[in-house]
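Step one of this worksheet: look at the structure below.
Excluded from the complex is one protein chain; the other protein chains are retained at their positions.
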């Protein structure tokens, strides 16, 4: 029986698999398909200080091996979300609350309400949100802003603080280090890549919001690369995500250095993908003769010796 | 008979379709499949000052709806490449030479040789190459570096100067503006997204080079978004690429604002994709009642009125 | 109970120019107006499931009627009897039960879910007046099957190639005006909006079945929303619908 438990901040998860925020509602939608207690954790939808209606439709577009979404943070606001989070109290898996905002005050307001809610075991801070003060550029694109935001939030809570990184940046490792310096307990990545779809019949963008977030198998190679780079750069655990659809995908992220994994869009395609992934990781560890999931975290780094340099003809 | 011609700098292309650099060798490999004169232009492999052996194998990995490559600029060096370019002189399509380097001197050296070669009608400068002086960070990630590099190259040539942008940046529009300010005649985008693959059996990265460039249909939504953003930001023509596999894909890029398109990995899957795309664009224009391809360049921008803001609940 | 199931194909026939009838073996307990999310292939491209209404359902079978138009449904159409199809369902609220006569209006492939509704209304002994419209004759499929279930049946085509020459809403208008009946409709949005407006005018309860692009189909992704009322609020087509009161989704109707 391999040991599947992993630690993320103060949380001990019974296994390293959780749904990704925004892809699992508040859990109730997937309860008909399997016992939610089989999850390592439950990550709920991005929660804002005030209720948010979200973007107008069309909000979805299918893309090759993936999808675009432009939901736009639709959520009932933290006061209503609190009740839904409390309803998950005895579900048998810790609840991680994804927190969104367009200003530091908005993040602070969400945490202020949830500090009292015992069922909210950890915060996952979505820093891909457009920052109103910075003219709409996302919080997560500037290391100085990230570090300041994380410091501020760190001062507000003793709960596990996870910072969720945007992949739409030049230097993901730099952003990750800034979050670590700010006091994050863990990082999660990647959020969606910014994309677009155009309809050649109507000659208009498909999404009412123009752009949307790309996720699904298409983004897996980018996500895996970023998880590798970030786990090289920081000493806090990383929750890896982006295109995971099977246990094999999940194992790739663990080998690359992720301590746990989250599954997003794949839930839509296969509502039982999360428990199947737990089982599959279990089987992989058994077949390969490992006694715990921790043994394979980052293993590809140890196995790997770069045989060349970045380009065969660079002479540094 | 719709007019398919487009202008890129001083070049007038008979149609807006060309193969992407590195995906079409020096043309000869695809000559058995169709008459190369049917192409708007031929873009040849990245050329460096000295011969370059490239990266060790494994250089390729298949990914969902795409592929990773880590060829590493293998090419015979500009002196040998010159002969291959001359061999294309009478092929019936202008030749665009992709130029790569790890320092400003290296780019300069390539151009110095090619200035004498009439068959080299234009340069496409690949600024995704790791910059030795900047510790391996790519040239294309810093607007100041881009602008300085382009200025330098501009002073060396009167030929059409196309700058090829890396998508691995926070602010593609800012980089594009820097290239325009530096004196570029046109831009091409996107180069590949940096990605990685891990083999769960060997527990090692698949590519000997660790990371590779992701291309193919998987990246199309990201490419399309960047083409939209860049054509909003600059006044020079853009050659759009990234995941184009059909005329419909090509039309999406034109509608988004690209003046021409390039097709990369899809040549590997369908060696006649380029001429089929030319035909398909022709058919689209006829069916939709346009008399020239220029009429649809950027049309989606005109058709589109943003119905919301970036997030339904941002109050700026 | 909503489940993920792999069902064997009993038959898969072409019943119209682009329309296929897919009969699957299995007990789903689906109600009229519900739908299933169909996996059209085995790979990551196409990526998402396709929402398809329940055309009919029995103790041990589930029938779908769909138009093989785009990439995913075309891929689905290549499957043969004996192959299996992976579905998630039944999903959605379905049509509500109401006593008394019903006016049922179908536009094009929107007829698909109405067959099961007609059959259950018929079994409950209710009078049904059914109006079946399409752009052209070719798009009317399996007309006899519908006709056999109803008290009154009429067709309309935009081009006059079959039945009444004009919109099906014009036929429906008369029936709605004449009869004290509940109205049910499925078809293109423009048609549904009009049917809702007509029903409102005559003060009839009216239910429309909507379409929206879906990812999860179970209410989790918030991708399939429609605006309801006039407050700027959104509801999810997959779980709050696909059947809505006409007044709710066509506020100005």
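Each chain gets a letter, A, B and C, in the order it is written, and its residues are counted from 1.
Please note the rule applied: a residue touches a chain if its C-beta (ideal position, glycine included) is under 8 Å from a C-beta of that chain, and two chains touch if they have at least 3 such contacts.
Note that this is a predicted model, so its numbers are computed, not measured.
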- Message: For the full complex, can you list every visible chain touched by the one that's not shown?
- Response: A, B, C
- Message: Can you say which of B:170, B:245 or B:277 touches the chain missing from this structure?
- Response: B:245
- Message: Can you tell me which of B:61, B:222, B:256 or B:274 touches the chain that was removed from the display?
- Response: B:61
- Task: List the residues of chain B that touch the chain left out of this view.
- Result: 22-25, 29-30, 32-33, 45, 53-54, 56-67, 69, 71, 74, 216-218, 245, 265, 267-272
- Item | Contacts of chain C with the absent chain, listed as residue ranges | 41-46, 71, 75
- Which parts of chain A are in contact with the chain that was left out? 64-65, 217
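Following the convention adopted for this analysis, only the chains that are shown with their structure count from here on.
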- Should the pattern of chain-chain touching be classed as line, ring, star, complete or other? complete
- Task: If we define chain centres by averaging CA atoms, which chain lands farthest from chain C? Would you check?
- Result: B
- Item | Distance between the centres, which are taken as Cα means, of chain C and chain A, whole angstrom | 37
- Go ahead and note the Å separation of the Cα centroids belonging to chain A and chain B. 32
- Message: Can you compute the centre-to-centre distance for chain B and chain C, using the mean CA position of each chain? Integer Å is fine.
- Response: 46
- Message: Could you pull out the residues of chain A that touch at least 2 other chains?
- Response: 53-54, 56, 61, 63-66, 74, 216-218
- Note on the structure: For chain C, residue numbers touching 2 or more other chains are 44-45
